[in-house]
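Notes follow once the structure below has been shown.
Omission of a single protein chain aside, the complex is shown with its protein chains in their original locations.
Labels A and B are assigned to the chains in the order they are written; within every chain, residues are numbered from 1.
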Amino acid sequence: MSLISTLARLEAVDSGRAQPLATVRHRHLTGSPLVLVPLTTAGEAGAPLGALVGTDRAAPRLLVVAQPRDRDLRFAFLAELAEAVLPHIEAYADAVEPAERTEVDPETGKKVKVEVELCSDAAQLIVPGRAGIDFVRLLGRSMRFRRTAEDDPDTPYPAPARVPLLGRWLTHYGERARVPGSSLLLAATDLLNRHWATGQSSLEDQHLGALLAWVDPPDGESGAVAALRAELERDRAGQLVCPPAGPATDPAFDNRLLAPAIERYDRARTALAAAEDGLDADTRLGELSDAEREIRSLLAAVMLPTWDAVWRGLDLLRELPEGARAEDRWTRDRWSFTGHRDRVRAGEPPQPRRDDAVTAAQKLASRETAQAQLEAQEALDDPLVLAGRRLAGEAFLGEVTEVEMAYSESKRPSPRPLVTVRTDERPHLGERTKVYRSLDGRPQTAEFVRYAAGSAHAEPGDTVHLVLRITDRMGRSKEPAPGSVPEPGDRIAWTLFEHDQRGGPKLPDPEDTPWTHGGPPGAAVAGGGPAEQPDPVTAEDIL
Amino acid sequence: MRTLRQRLAELRGPSVAPHPLDARALAALAANPGCKRRALLDGAGVDKAVLATALGSPAAFGQSQFAFVRGNAFEAKVKADGGTELLRLLVERLGGGTEAPAAAVVPDLTAAGPEGRAARTALALREATAAGGWALLDHPMLALEVAGSPAYLEPDAVVVHPDGTWTVVEIKSFPMVDGSADASKVGAAARQSAVYVLALERIAAVTEGARVGHRVLLVCPKDFSNLPTASVVDVRKQRAVTDRQLTRLTRVEDIAAALPEGTTFDPGCSPEALGTAVEAVPAAYAPECLAACELAFHCRAKSRAEGAVESLGRSVRGELGGLTTVAGVLAAAAGKEGDPADPTVAALRRAAALRAEALAGVSGGVPCH
């Protein structure tokens, strides 16, 4: 943890409420995010128990699996989830704007501009916590290889029609969530933790209720007290007043409330099956729906507090103005969304179980680029983030005291003005270290030349004078373009990190994977055979 | 002179039986080896859950019956048919190209009491090793001396290979999806298995022709099915760490010696007396304790009340040098305390100034735009 955010945590302890870590919102929030609060069955990773889902905070859709071990009920749940999620996604998939993309012409090998569609917005999905993101990924994995009766009439347990498609989308969202700065799928806890420091540890910050208690404590109560209640307080029946945000449930809930309710449901089902006549069956059916209703209300009761908490978190975040460059990252999310839409429409197979060597390397490279870009953009958008970089010696703020015109030593000399900057900061500058400032939203480069006389042995905190040489963005003529050279009196923030990121080299196509990496993927057949094969199903699958 | 055993019995309470330590508890010794409180209480066999409840900060650990039922059902499935499927997986992953045996000897390990079962297990291991065939020991009982007292451990299974290698088998109900599993759960399983390996090594040392494999077999459900799949986990590191921590447990003698005469954790005592006794042993609370120690909520409350910076996370201390309290750090940052020549103090003041400047929106707002 950086010292500046440690300090924020300590201030939070001292003041009894969370302290800001940002002055703007660094993640884009759409006008209508889809909130998903899932629950899973303990010990059966991936067996869903229930969910609240929707875009209207006043009207969540409740989905429940009354007996998680029953495949038909699970499929019904997933079909209903598809019905709740896919129309939302598809509405965005159909609203497009024209855009240009650079592609490599396969025949000439040259880069050409191609006119393509770009979705004008993308569907945003919010879950309560990181475990929710993992669960989205797991649901995606479990569904995308399922076969429907239409895919294969002989498949033993056909999945409902839209379930594999939902699996592909959830897989895409889960994978995109690993890209730094992406906002397609977000956890409410991550969003809040990015913007506020609480007076507790980052482990405790994973508890959405406790986190909100610090960020927005009830009137007259300190965050610490409210967080403790959120964590531990139980009612007289021994149930947590603030249930866990899922997907895991509290064992006391499972053992004391849910298990007996499921037992009743099972008994009612058995009884219904054994009903001897229509009248008897009606009574039994009534008992069954009562039992089911009870499970629904139990699950609704433990999910609703989380549902409300997610929306409250979003309200708090919306109070912050969005950072200027968050939109740029959201545009990348829209490209990602559009790209997946296009792959689905083109009839491509579902994402493979494991990435091949080239795909893995490409993903890693693009995420590293995204990470560096995110760090730079957040610092440029937010003086509080920049303050952390300044403290670390990766940026500095200084006042221009002198500008001396100079030129490059070449046949056509270009302007290379020397700018003296006064600062009391101590950036990690070495000879010819490059520094950047933002000029009309784009970076201008300078290089460190020397410390001005008398600055070499300054004590920490003393003012020093640095000489920088501006090296670009001054136009083509001998005289620099107006406004392109700093002037005495300007206060400028310089960064030692680049503002934009260059993309990495182009990797070989997967079919050209070199021998060092096992050759082309199809060549070495791994144990499981081709990736597109569905999972073998057995009578007792949990999902 | 009292022996350590007597001294620990006094600490526990004269009429209180020692709380048995299982492999999970022993593995957890490595979770916070700097904590003297935990070392002493575990070494003395004090039931920390009972103690925590008596202190008014009960632990929040519990297991859902769904998970419990599922775990048992899966283990039974893995071991069905005399362990045929289990042996097939083991030979496939660890057999080095040999054929899976048609059947293995499954010795009867029933005996009276843990001591009897442990003796029976040792005998079965000896016989199986001498016989030179495959044997599957279902829920054997292993004894391991911990701070002068035996702890009894029950691995899911141990397999004896024809060449005399003993392999620990750990059966867990979390899934392996596409060959990978939750790394923190695998880590916990590896640490638990390492304890079994250590206990087995004690028996192997006195068994002709035996050696204990440092690669254990982890069996889990495959993907979303209840079909078993397995992976080999190399536990050499975990074994080395646990071995060292068990050796270090002898220092409970020194910890106990430093306590005031008459200190006891007898659950029959008043909460106040217990509180005093607990406070007499220094703890090293960190938020990670919440997932690993029954006493964590009690220690957290104390740590927070003292304003210890560790209550915010171990990493917080890294840049704070000699400053250990929230108030001390804030006073240094505010310029009220501390030597400005101390780099920690200087950095804190600078951090505070930069933070305040950014929050106040001075310095021309956002100059980077």
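The rule we apply is simple: contacts are C-beta pairs under 8 Å (C-beta built on N, C-alpha and C of every residue); 3 or more make two chains touch, one makes a residue touch a chain.
By definition in this document, contacts and distances are computed from a predicted model.
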Message: Can you work out the missing subunit's protein name as recorded in UniProt? Choose among "Sugar ABC transporter permease", "AAA domain-containing protein", "Extracellular solute-binding protein" or "Hydantoinase/oxoprolinase family protein".
response: "AAA domain-containing protein"
Absent-chain contact - pick from A:Ala79, A:Leu203, A:Leu304 or A:Ala365: A:Ala365
Query: With respect to the chain omitted from the figure, which of A:Pro260, A:Gly286, A:Pro508 or A:Pro536 is a touching residue?
result: A:Pro508
Chain B residues touching the omitted chain (full complex): 30-34, 176, 179-181, 183-184, 186-187, 189-191, 218, 231, 233-234, 236-238, 240-241, 244, 248, 284, 286, 288, 292, 314-315, 317-322, 324, 341-344, 347
- line: On chain A, the omitted chain is touched by residues 109, 178, 180, 354-358, 360-361, 363-365, 367-368, 370-372, 393, 428, 432, 457, 471, 504-508, 512-519
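We adopt the following convention: only the chains that are shown with their structure count from here on.
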- prompt: Which residues of chain A touch chain B in the complex?
  reply: 1, 3-4, 6-11, 13-14, 20, 23, 41-46, 68, 138, 141-142, 199-204, 224, 232, 249-252, 254-255, 259, 324, 353-354, 379-384, 386-388, 390-391, 397, 437-438, 441, 460-461, 491-493, 495, 535-538, 540-543
- prompt: Across the complex, what residues on chain B touch chain A?
  reply: 60, 62-71, 173-175, 177-179, 221, 223-227, 287-288, 290-291, 297, 304, 307, 309, 311-313, 315-316, 318-320, 326-327, 329-330, 333, 346-348, 350-352, 354-355, 357-359, 361, 363-369
